[in-house]
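Only a single protein chain was left out; the remaining protein chains are all shown in position.
Moving on, here comes subunit A:
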Amino acid sequence: MSKPINPGDESQGTLPTPEHGIAVSDFQNTAHEEEWRPPLPPRPSNLQLLAEQTFTPPGSLQRPKKSTRPSLISKATTAISRTDIHSQSYQDGSRETYATSTDTTPSKGSPRNYGSLRRFKAHNGSEGDDSGSVRSYVPTLEATGDVESLLGEVLSAGQESPAWKLQSGQQELDNPYDSIGFEDDGITAEFRHEFDDIGELDLTGNNEEELLNLWKSKRKHFLILSSAGKPIYNRHGDNNLISGYIGVIQTIISFYEDSKDHLRGFTAGGARFVIMSEGPLYLVAISKLGESDSQLRVQLDALYMQILSTLTLPTLTHLFSNRPSTDLRRPLQGTEPLLSALADTFTRGSPPTLLSALECLKIRTSDRQVINNTLLKTRCDSLLYGLIVAGGRLVSVVRPKRHSLHPSDLQLIFNMLFEAEGVKAGGGENWIPLCLPGFNKNGYLYMYVSFLEAGDGNDDARSKDSERGRQDEVAVLLISAKKDSFFDLRKMRDAVVEELETSGSMAIIKSAVQRGRPAATDIIPGTVLRHFLYKSRGNVQFTMPSYEPHFNTLLARRRLLSQYHTLHASVHAKTSHLKVHHCVSRDSISLAWVTPLFELYCIAGPHSSRNALAQSANKVVQWVRREEERVFIIGGAVF
């Protein structure tokens, strides 16, 4: 759970000067590029400043106390990212003209905008030509006022650009994310049929072409095959239908493998192909949803982890070293629904996967403490990890001091319990052997699962299944390395539940689940934000508001997630050193803000001002800092 932050070479939260630091999305032709790109500044000569960065304890948003002056970084950059995804919507000439003038507007800004830069110069000694690039300024997290004044002051001083005025002149759409056809972002009405079954080949094979067309209409595919070319898993359609394609893919991949030049990805027919080769397996993602290679790779990795979770690495290796032509479908039997549940989660768009982080149930710190203590008190000897999960969110964890729980392992568990049907439909208690590859990919652990029904914990209530989804249910997960410890863990579960009922914690958990996530406007009254994701890097956890009321449909959510993917890709591209990325489109304006402590992605309506967006972003950071111990599990119960 707690992965120490690398006290790296980045500054603390940094704030941009609007004209340079905020990367304005490209809404003009690249022909204008040369006209307005600021000159490349010299790299700072005194790099030792970077080394003076004080260490920040993991999981803390506190500014290091010893820091006597702002930690600085100044990565030379033009700081203008050219996300081109929105460019299509600006096809008429007039808008391009406006876009050009956007660049000139900020230069009229008054000198007071440069307060941060003056301070920088005072320490740095370097002169004005840096001003084009220096975006770093601490202490964003320490002093609330500072944060506010920095971004706030700068932005409020700035005039609304003509582009913005133009934007607000456009016709308001109630829910732009629900509409189709605005932008060619690969998500169209067809997406509603993305998860429909393709159907089976009939006996004569007459419907093959029809099925293949259906297959090709899917926006996203995942294929897993053995390096010998045997199909293992395929999200859509049966393997016979697409055996030709599997052969082609296998040939292409092996061709590169043979020449020791691993094929990592290529684009064809509007789809991005990303290939991951893991030992005897080839995993292929084919996406028309516009995700970046590294994002797709994370998804492939999760599928691979699911296979390891079923088999363990030694078994997988053994199977193929004995017989390279092994058909893995048989040993994996029953895993397909889990793989498909993962694949569908990725196709719908999944914040936990995008951020590689977990979401926790927000409850009061003292309430969480009571639950933690309950787990510690009732812990039995064979317990390795104990978790209480509610509504797909983590409530509490008990773990040995030396072992944290890896987010990717938890993702597998959550997927198994909340997305796939196998466990939750059973309606009893479950005893599941599984490998948690993040913990140890060489062996099995045993997981006791009990979903708690409303009311008491006796046998009758336990086995009573209701129609309502398990999404909202509370589950107790107890993990042990001993395969015979079911009854020990079951006894512990009874004790935990009894204790939670007595102390009132169960009621607290249930009401927190029923309340759901707060809307963005509940978190920050009057905010322009429609949605945001805040990831605490130290805690490897994230928090977000409810999807309601703006993102109710599958399509709207996918579009939202696509937007997040784009923002995420921009700030995580290896070549970019962006801290803040601002993006404008017809559907929304958005902001990504990355510091060593957190990543924040915000989406506001298309007519919101940049100023309001930035202020809201600051408010989100303040809110999280205030509520940190409620929205995140800090440490958890350790024994």
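Rule of thumb we're sticking to: contacts are C-beta pairs under 8 Å (C-beta built on N, C-alpha and C of every residue); 3 or more make two chains touch, one makes a residue touch a chain; residues count from 1.
Rule of thumb we're sticking to: contacts and distances are computed from a predicted model.
With the options "DNase I-like protein", "Ubiquitin-related modifier 1 homolog", "GTP-binding ypt5" or "Phosphatidylinositol-glycan biosynthesis class F protein" in hand, the undepicted chain maps to the protein name "GTP-binding ypt5" (source: UniProt). Within the set A:208, A:421, A:522 or A:548, the residue that contacts the chain not displayed is A:421.
The chain not shown here is touched by just one of A:195, A:215, A:256 or A:486, and that residue is A:486. Screening A:331, A:518 or A:606 for touch with the missing chain picks out A:331. Only one residue from A:228, A:432, A:495 or A:638 touches the chain missing from this view: A:432.
Mapped onto subunit A, the interface with the missing chain covers residues 310-312, 314, 330-331, 333-334, 337-338, 384, 400, 402-404, 406, 416, 420-423, 425-434, 438-445, 447, 459, 462-465, 481-484, 486-488, 490.
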